[in-house]
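I am attaching a structure below and will ask some questions about it afterwards.
With one protein chain held back, the other chains of the complex are shown just where they sit.
Chain IDs A and B follow the sequence of writing; residue 1 opens each chain.
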Amino acid sequence: MVAQLLDVVSTAAILYAVAAGLLLVFGVMKIINFAHGALLTVGSYAAVVAGQYGLNPWLALPVAAAVGALLGIVIEYFVVRPLYARPLDAILATWGLGIVIGQLLTISFGRGVHFSEPPLRGVVDILAVDYSRYRLALIGVAVVIGVGISALLSRTRLGLDTRAVIMNEDLARGIGINSGRVRFITFAVGSSLAAAAGMLITPLSSVDPNMGTPWLVNAFMLVLVSGSSLVSLAIACVVLGGAQVLVSSYVSPILGGLTIAVLAAIILRVRPQGFAHA
Amino acid sequence: MLEPPGSEAMLSGSALQQTRGRLLPVLAVLLTCLAVVGIAPYLLDTYSVNVLTRSLLYACVALTVDMLWGYMGILTFGQSAFFAAGAYSAGLFFTHSGFGPGTALAALAMGILAAIAMAVIVGWLAFWHGVSELYASVITLVLPIVCTQLLYSGGAFTGSSSGLSGFESIDLSVEAWFWTAGTLLATLTAAAWVFVSSDAGQVLVAIRENEQRCQYLGLDTPRLKILLFVACAVVCAITGYVFACYSMVVSPELAGFVFGTELVIYTVLGGRATLIGPVLATIAVDYESAQLSGDYPFVWKLILGSVFVVVIVAFPRGLLPFVGDLLRRATAAWRGSPRASTADLPIIDVLDPAEAIGTSAGSGAALRLEGVAKHFGSLKVLDGITLTAGAGELVSLVGPNGAGKTTLMRCIADGLERSSGRIEVNGHDIGRSPPEFCVRLGVGRKFQTANVFNTLTVAECLRIARARLDRPSVFSRSRLIRLPPAAYRTLVATGLDQKLDSPAGILSHGLKQALELTMVLALEARVILLDEPTAGLTKEERAVIGSILKDLVKVDGLCVLLVEHDLDFVRQISSRVVVLHQGKILLDGSVDEVVESHLVKSIYSGAGHQAGPT
Partner (left out) sequence: MPISRFLVGTSLAITLACGGAAFAQNITIGVPVGLSGANSVVAPSVVQAAELAVDEINAAGGLLGKKLALEVADDGSGAAGAQKAFDALIFQKKVNVLISMETSAARNAGLPIVTRGKTPFIYTSFYEGRSCNKYMYINAWVPDQQVAPMVDFFMDKKDSKTFFLIGSDYAFGRGMLSFTKNYVEKRGGKVLGDEYNPMDATDWTAIISKIRATNPDALLMSTAGGAPNVTLTKQLRAAGIKAHFGNLGLDEGTAKSMGADAEGTYLAGSYYTSVETPANTKFLGAMKTKFGEKLLTPNDLSTPQYEAVHLYALAVKKAGTTDAEPVLAALKDVSFEGPRGLIQMNKERHAPLTMYLGQVKPDGTVNIMSTFKDVDPGSQCPKLD
């Protein structure tokens, strides 16, 4: 029972970390960045490289974040900016970019599977259950990310401008907010978060050029259900992530992988929020 | 040019000529392609024939992607799921029940049924009122994921990760399979070409262009979308079945969204809404991938991905149209300007008023509203609207901005809009019917800003307006447009009859308004809702519209409800005026009563909100 609860919370935390960057980009730019999966993968490879050089695994985090931000800047300028008015085309273009990034990674690292060491090993005894220390740490990380972004949005000037752009871009521009700059920074931050999340999930499984894709779809569905609110993203992660854990445990792990996508689709059909009434 | 009404005999002859003229070239190309398919296996080596057989089958699926996306505007990532339905049906039947003519037919039938079932479910989820394009595409993305996972969860039955292989299937030679695939592709492409260039195909484009206008013209767009979706799903399933019989291996990747997305990529590269583009792109890319993947696997995919991104950003219409444009410009020099042949111009046929079926006249007034209210949360936009209007009445709805006039129009034309109250059109309760059903009951709505199909010509717009009543053909293009007298008169009076071949997008503002009015009249509606028909018109145009509207009530006996700000115009043409203020009816009476009323003057000049309804 306790183990199950911890599974739910840690799964939700992982999903939150992965989806937060995508939500930010979607909220501000109304574009779904399909290169998110590739950015996740880039972050994972940063962890692998750190391992290869014998660095402390935690050091990979800032490296991954930096690489992600850099890539985000390039992507925003060359691909996303010309496609502001065509959201569906933006999805396709970023998907194509994801393929390009994937191939570049394959050329650099080979197409085989790589692994990296978890920064934290061992188990912790919680209420008579041994639970993975690293998974518990990830819960903490997700909370930090959530609080961090919220603080950024609510306590900084940039955050205020961003919230204005999210609510009504034309009006924001009308009162003098440089929405181009806001978009630019948002995309860089979103990409950086994606890479960081990729680095964080690597120790739990394996790294290959295509590992980001399954995460992309789940993150995408979670973002659609949440609209543009970080709080509703957290709720969605707990509810849908929890459903995934329960279905995996009591029905089948394979069908569990479906749960988030299917539930999100049904929720949106029954109660279209925000984006569904375009 | 217009021909005098009633030239039926001449018409049928030329119509026949036109159909033959259209289909003959298609037939010629089809036969040429079949000939190429026939000799190809003898010119190519076995490996290439194998690879091309697969590529040709994938191209069939890409064709459906273009149909749905290029022509109807539904971006779908999920055609792979239907392909896999057909393929796995074959695999499952042949593995678990052995192979024989009975099982082969059963497998094909099951595959088709499974595809139809999935398509209907997806259609129900994705094509309902008010859904955004994004959500529809999302559902088509979730579908292949669900299918893949279901296949994985099938354990030994579906082969899970391994898939099914080694089953016995139809025994044909390598060449025969190539011919099968080639014939399937060529025939499907030809059929698709005939369909999209027919009148019915025009409806698809109209829906993609402006779905809302189509709904308000009485076209049940969700149903049409689902129909096309199901048809394409069946095509994919049949293709998948052939694929499984040929390759004798089925694996979950066939249902995956990576494959589904690849098809979208090929469509983009080849050119949306060209049919031939995606087909050629699929064949070329898939073939080259197989040839190069041994030697330069990463670089090839890298190039492909990069080209794809560049095409989307810089050449959104795709490569084929781009190349086509270049060729056209290059050859324009010695081709000279094309002479428009008179044989292609549309012909208007005016309907006998007795023939105009339109809607059945129910009992009671043309329009009756009882207690209609609309609120957004706690904000009341309309409150307790009760009014009755009959045939032959021209009722003007006036009131300051924000009074709720356009909202009221919306509520009459769309049963889903109002919060409460009852609306009857021609004696029929509109209940919670969506716009297309309200049109059937006899309502036609003209929007505030001219809402037409900008990329279609005037004649094509009119044809779409008639689509509900004059069923468009799925394989031919008719030159004939039948219009009721009211629409014909409007056409002539506004001068639109001289501009039948102009794209609607380049018409002047006044003519666009006139076109929309004509389209609404073409619906043979009995209740016409006009939202600010004179906005932006010159004095002459306004006079023309005024007399048209007067004739509508006098000659055709329609009930016209009009939202207007121009009080002079209102005074000239209306038989009755209803004043709306803050969501309630302030005054409902004759023109003189309203114009003389102090109340009305005060609300327009903003003096005092203390006055209540008299």
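What we mean here is this: a residue touches a chain if its C-beta (ideal position, glycine included) is under 8 Å from a C-beta of that chain, and two chains touch if they have at least 3 such contacts.
Predicted model only: the values in this text are computed from it and were never measured.
Asker: Missing chain touches which shown chains?
Answerer: A, B
Asker: Who touches the missing chain here, B:120, B:170, B:276 or B:391?
Answerer: B:276
Asker: Check the options B:254, B:409 or B:577 and report the residue that touches the missing chain.
Answerer: Touching the chain that is not displayed is residue B:254.
Asker: Using the document's definition of touch, tell me which of A:113, A:144, A:167 or A:231 contacts the absent chain.
Answerer: Considering the complete complex, A:113 is the one touching the chain left out.
Asker: Residue by residue, what part of chain B touches the chain that was omitted?
Answerer: 28-29, 32-33, 36, 40, 43-48, 50-52, 152, 155-156, 159-163, 165-166, 247-249, 251, 253-254, 276, 280, 283-284, 287-288, 290-291, 293-294, 297
Asker: In the full complex, which bits of chain A touch the chain not displayed? Write them out.
Answerer: Within chain A, the residues touching the omitted chain are 3-4, 7, 11, 111-113, 115, 117-118, 121, 123, 129-132, 134-135, 203-206, 208-209, 211, 245, 248-249, 253-254, 256-257.
Here is the rule we go by: only the chains that are shown with their structure count from here on.
Asker: Between chain A and chain B, tell me the centre distance in angstrom, where each centre is the average of that chain's C-alpha atoms.
Answerer: Once rounded, the distance between the two centres reads 36 Å.
Asker: In their complex, what parts of chain B are in touch with chain A?
Answerer: 75, 125, 128, 130-135, 137-139, 141-142, 145-146, 149-150, 152-153, 257-258, 261, 264-265, 268, 298-299, 301-302, 304-306, 308-309, 312-313, 316
Asker: Hey, which residues of chain A end up touching chain B in the complex?
Answerer: Residues of chain A touching chain B: 32, 78-79, 82-83, 86-89, 91-93, 95-97, 99-100, 102-104, 106-107, 111, 213, 217, 220-221, 224, 252, 254-255, 257-258, 261-262, 264-265, 268-269, 272, 275-278.
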